[in-house]
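What you see is the complex with one protein chain gone and the rest in place.
After this line comes chain A, so read on.
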Amino acid sequence: MPFSCLKETSDSLVSISVVRCQLYPPQRAFHASAVLRRVSDERKKEPSASSSQQHFDSHPTDHQPEQEPQGPRPSYTGQGGQESEDYESEEQLQHRILTAALEFVPEHGWTAEAIAEGAKTLGLSVAAAGMFHSDGSELILHFVSQCNTKLAELLEQEQKLVQLGETEKKATDQFLRDALEARLRMLIPYIEKWPQALSILLLPHNIPSGFNLLTSMIDDIWHYAGDQSTDFNWYTRRAVLTGIYNTTELVMMQDSSPDFEETWRFLENRVADAMNMGNTAKQVQSTGEALVQGLMGAAVTIKNLTGLNQRR
């Protein structure tokens, strides 16, 4: 999910040796972050080159910001807001806000309002929703990515159980059906607003990210299904499963049967079709061969009849 923080639309004069007016202090001030909280066991990404600008000098921290509900913790804010070891980054804060926003989606839809409500529950101002795109794209992508991660964990656990011998290994079609059903069930709490989400995912600027998430999910499923192919089949399998997933999702949107029975039946039929497709391909091939044999025989017979084959 590319959060392009620095949208520099000007062709900036890069590598500016900024001549700072003597009114402004040359080094980064020592600041306490008001919101980013300590993540004690997480090692942060390497500090950027600008961290060399951090000076622990004798300057009194005359602008210590106020206390906020989580308690003040001094942090060293480098340029661009990268934190030192023990603090969460802005990205993590954004993830937290989006996760909190999900519970407001059934009421507000996938919009900046839901994000604003989510920020409020974390103790932030509603203006924090301004960090995100106003059409709610990031919220949707965050949700999809979360679902994919949950699915991967589920499949991982199943695989472990199989390896430990506690359960039987499933047949491929059963495996695919279960995996897709588990994934689609994650949409149920948000099913009313999901059509809106699908349409937003189809906006041009969201298509790359949405597509990536979809393909990586399908990859995961095939990986855990034990797909070892390295030939042309790799693409066909993914294309087929993507097709099944998308069509089932659409069916689910307008399914009103209890617990979405119709959808699961549709899914079962599609997966069965896909399995048969493999057999059908072989059948077509052998039919083709038989046909060619027949034609060759017919041609030789005709040649014999017309006397072209005779040796003089």
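As a convention for this text, contacts are C-beta pairs under 8 Å (C-beta built on N, C-alpha and C of every residue); 3 or more make two chains touch, one makes a residue touch a chain; residues count from 1.
FYI, contacts and distances are computed from a predicted model.
The chain not displayed here is annotated in its UniProt record as "2-methoxy-6-polyprenyl-1,4-benzoquinol methylase, mitochondrial", chosen from "Dynein axonemal intermediate chain 4", "Oxidoreductase", "2-methoxy-6-polyprenyl-1,4-benzoquinol methylase, mitochondrial" or "Auxin signaling F-box 2".
Only one of A:116, A:176 or A:217 touches the absent chain when the whole complex is considered: A:116.
Checked against the full complex, the one of A:129, A:213 or A:240 touching the unshown chain is A:129.
If you put the missing chain back, the residues of chain A touching it would be 5-13, 16, 18-25, 28-29, 31, 33-36, 63, 65-66, 68, 77, 79-81, 90, 93, 112-113, 116, 119, 122-131, 134.
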